[in-house]
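Quick one: the structure is below, and I'll ask about it shortly.
Only a single protein chain was left out; the remaining protein chains are all shown in position.
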Amino acid sequence: MNGQDENIIEIRGIEKSFPGVKALKGVSFGVKRGTVHCIVGENGAGKSTFIKILTGAQPATRGEIKLGGKPFSPHHVSDAIHQGISCLYQELNIVDELTVEENISLGQEKHKFLFPQKADNLEKAGAILADFDSTVSLGDRVGSLSVAQKQIVEITRALVAECSVLVMDEPTAALSLGETTKIMQVIERLREAGMTIIFISHKLSEIFEIGDTVTVLRDGEMVGTQSLEGMSQPDLVRMMLGKVVAEEYIPSTGARDQAVLEARGVSTRKLKDVNFDLMKGEILGFYGLLGAGKTEVAEVLFGHEYRGEIKRDGRVLRFRTERDALRAGFALVPEERREEGIFGLLSVMRNIPLMNLKTVMRRGLVSGKAERDLADKYIDLLQIATSGRNHPVALLSGGNQQKVVIAKCLNRDADIILMDEPTRGVDIGAKQEIHNIIRDLANKGKSVIVFSSELQEITGLCDRMVLMYDGMVRETLRNGDELSTDYILEVVAGKEA
Amino acid sequence: MRFLHADPQKVVLIGILAALIVGLTFASPHFLSVTNFTNVLLKVAVIVIIASAANLLMVTGNFDLSVGSVLAFSGILHAYMSKHGVAIELSILITLIVAMGWGGLNALTVSVIGINPVIATVGTLFIARGFALLIARWDGGANIMLGLPRDFVDFGRDPVFGLIPLAIVVMVAAVGTFIFIEKKTALGRKAYAIGANLKSAKLSGINTVGIVSLLYVLVALFAGLSGVLQTSRVGLAAPTVGKGLEFDVIVAIILGGTSMLGGVGSTFGMLLGALVVGFTANGMVLLGIPFYFQTIAYGGILIGTLLLSRKFDAKAAA
Amino acid sequence: MGPKSNPMSLVKNQNFVLLLIFVALNVYFATTTQSYFQLGNYFNMLTQNAALLLTAAAATLLMKTGNFDLSTTANLAFSGVLYALLASWGLPLTLAAVITLCAGICFGAINGLLVTRYDISPFIATLGMMCIGGGAALLICGGQSVRTGLPDNFSSLMQTDIFGLPTPIVISFVGITVFWVAANYSLIGKYAMAIGSNKNAAALAGINVDRVVMGLFVLVAIMASLAGIMTASRIGSGDPRVAEFFFMDVIVAIMLGGTPLTGGRGTVIGTVIAAMIVIVIGNGLNMLGILVFWQTVIKGVILIMAVTINEKFTFSRLSEKMSAPGFSQ
Partner (left out) sequence: GKIPYTLEHSYHQSIVEMFADHADKYYGAKTIVVDGQANSDTTLSAVENLIAQGVDGIALHSPDIGMTAAAVAKAHAAGIPITTTLIYPETKNAPHIAPQEALSSHREGVVAAEKWIAANPDKPIEIAILDFGGFEQVVHLRTGPFVAGVKSIAPDAKVVAQQNGFGNTVKSMEIMLDILQANPGVNIIFGGNDDMALGALAAAEQLGRGKMDNGVPLTEIIAGVDGGENAMIKIFDPNSSFKLTQGQVRDNARAEVDTLVAMARGELAIDAWMEIPTLSQEIDYWNTTLAGAQRFLQENFKFEGNLAELLAN
């Protein structure tokens, strides 16, 4: 077989309609064997939908797929698996009640009369897992892991499967730099071993680092498929959005001289003596590797138990529940959007006001008009791609669900806004919009804390950044010209300051 | 078409209801009359009154299996007090307060302590039923009827404005109230949020424990009220009434499109569900269909309704 | 399958609490009544409830997927009547049993089809089947129990011994063991757990969710049907009105045993111990000669207390675990 020239997958005129939405409007391209084929596009462009069709999770409305030259129309996920297509879906698809090992083998066990046989790829799985995160072991119950760790388990599952095509839908969204780098290395190795990889990400740097070819989707339509060689990042962005965006740090304009929040010696099981201040009108960033304790800080500020002292405007805070925190003027964009953020069954319009129902109440009653106006305002402001404000949030694309969560939080109009991974899974255009909104908030005198595993987000957005390692604050830096990315990476990787 | 897309289940229910009414009008000369419709409404009144509160409770993802027992208990308690010289109004008031106490017990176990609603409310079901039987026994019999004052019965039988039976008025009021709560109040919005995602609701600052507790208390209150109405109307309080009522209530609610897991549903749908069940039962008795066939037909209607609405769903999607 | 350290120890601990409650009740009744703590009485309890234990053990697997079956009552009654009817026509008992089980399977097949294929909530689907089946049971026997023309050995299934143990106890014991093994060591248990915990994930992992759920509905139906045969031979006739609240007992046992309505968790052992708790309460209170109405009240109180202790205990377990290994480093 002369790998490089042959198309292992051939896609012709794929269309997909949902009630009221046409998610894919005729997508056609070919994927060459042994390459890394990237798919990019804005939120709601149809990337995940395409992946689901390719892997049999959803049927296509029209169009055909050829796999290795033969027509291929999977009715069920297992059809694709048997044909050697292994997939890592965008949303976490992992069973909390089972152990890591059981999750990895789920659905693919070798068995005799339904009694599972000892899996032969256990060692491989263990090795992959250890390579990413040594604290996760095969016997752990998945429910007790953090989001990022769960993501790693899923990646491991996709990697150990014996397959010829590996599909990955935003595998790195939940990961920090270290793990992302490792994934890149693994993909590189797999490509060398002749595997074909379909890769989706909103982080364009990754696309350029690893990709051979890129297909761009916009609003369900094909924009084009091109080789990445010789292409520049602005070219790609232009292809995606029709315009160029550049992101650079713009200091917020507030005075930033008055501390609204002081944390002193905050400790929990995970955190060790965390100290920091938050100024009025400031955007403070928390950065650290997977499991460094960022989310834990957010949780402490939002009503979890801790030892130590947190002062708000000089007064010591003690709250026992989330509601106390909200009342004290905090608001949170949680990390796990599907489990903690959205109300999937409810419409966009119903979701947005839920953190602050007063905004849609007139004379003590919910006003339909106020509700509609509010929804329209945020749909417009955040460019939420939805077929209407009555669309259930569960049916939106991942990035757009995230925007709904942000809208809900913004509507709270809190003074201190905690955002845990606010732009996870959001496309660059919208990310920029969200960043602008955050800057706006700061300029209006609100204080924002951004917890992010994405260095660019921290350096591009935050006025100051708190670097965490293993539950401790290692260093607090002021943003500005002399900032060195390498230095930051060294600190969060555990080098003594 | 737009409407179909909006909620096929309700459309199917309305369709079935219309078909039932038309069919029965032809099949039985006695069907289409004010008395008969009043009968049907009276029959579903108890179910609908309780279900209007229980519907919102189920929207939060919880449910209450103790309603039948609380109804029986309240009826007996009211009769016992009236018989032993407590003024009717006072007796009703006390009964309703005690009924809310049962709701409070459910709220405590399910919502505050956080144990499984099935077990918790089955526990309450046993306890309330046991006490209902015991009260009757303490009174010296298996049920209470002798010695009830005249106005005990009058309360349940005298029509409001000399026209409409009280139970029907209460039913309309209950449905109206909950449609209002569902559409227009923060309570309604929050209930849906809790059912759609409990964790998100907590993080959004919704008092999940408080709201679920409140709904449990309301459901019990309505069950108590139904108990009072029912005993007054019949003129006899039996501790055995309302067995299986919890199922009738849940059937009406689920038939109306509310999900057992919460997050979706409507009071109006529940009303339609209850009416379909009520007219089916009425029609079968009117036509003199023997008991065995009635149960079979009842099962058939339940499954058939949902099958039909799934079919419409699929059509609307295509 | 390797040692499943974490979840198992957790679950074991939860069952341990149930076991403690069970033992405590036994000690109490044994000390307060004379006739309770006797082998004969335990045989009685187990024989009387063999059908319940068997069905509940099987239904635990179904409940783990987040589904449940209310039609067991009707299936039990229908199967009992059919079995007696066939036997009264002179069919050999084995053949009658086989035919009955085949008919019983229909309940499961229809339930499963309605739930998986037509996406109807298990509550309505199985409640509908409960009505239809209950009506059918009354219909095929004209409302009168089937008792004439039954062969002499009709009742022997429930009245003989195997190795000194009453046959029904042996049957339920074997059944429970099979389901316990299926739940803990076979893929069925794992898949059921996965489906209940995260249906999407299970489907995307390539598990044929519909087939598993369907299979489990059928399994429960077979057990309910077998329960019907056992009950018929116990009471010596096919009675269409038997065991009206059977489904309630089954569901209460499963839930008290730690399986939530939404599935994803649960153990067969938990269900069995929970069922035994309920059984022992009923028997012991009868032995104490307590008025049945007070029994009802006490049963409710014990139920609430048992599940409260159980769940609270589990919670503290969980948080303990979170603090323990691999977390601080």
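By written order: A, B and C. Residues from 1 in each chain.
Keep in mind that, in the parts below, a residue touches a chain if its C-beta (ideal position, glycine included) is under 8 Å from a C-beta of that chain, and two chains touch if they have at least 3 such contacts.
Predicted, not measured: the structure shown is a model, and the values here were computed from it.
For the omitted chain, the shown partners it touches in the full complex are B, C. Only one of C:K64, C:R234 or C:K299 touches the absent chain when the whole complex is considered: C:R234. Of B:Q230, B:S259 or B:T305, it is B:Q230 that touches the chain left out of the display.
Touching the omitted chain from chain B are residues 28, 30, 33, 35-36, 39, 42-43, 133, 137, 140-143, 145-147, 157, 230, 233-236, 238-242, 281-282, 285-288, 290-292.
Contact between chain C and the unshown chain involves residues 35, 38, 40-41, 44, 47-48, 84, 138, 142-148, 155, 231, 234-239, 241-244, 283, 286-287, 289, 291-293.
Everything that follows uses one rule, which is that only the chains that are shown with their structure count from here on.
Set side by side, the interfaces A-C and A-B show unequal numbers of C-beta pairs in contact, with more at A-C.
Centre-to-centre separation between chain A and chain B, using Cα means, comes to 45 Å.
Multi-chain contact residues of chain C, defined as those touching 2 or more other chains: none present. Those residues of chain A in touch with two or more other chains do not exist in this structure. Across the interface of their complex, chain B is touched by residues 19-20, 302, 321-323, 326-327, 332, 334, 339-346, 350, 353-355, 357, 361, 365-366, 408 of chain A.
Residue ranges on chain C touching chain B, taken from their complex, read 114, 118-121, 123-125, 127-136, 138-139, 143, 248, 251-252, 255-256, 260-262, 293-301, 303-304, 307-308, 311-312. Interface of chain C with chain A (complex): residues 1-7, 10, 182, 185-188, 190, 193-194, 196-198, 200-208, 264-265, 321-323, 326-329.
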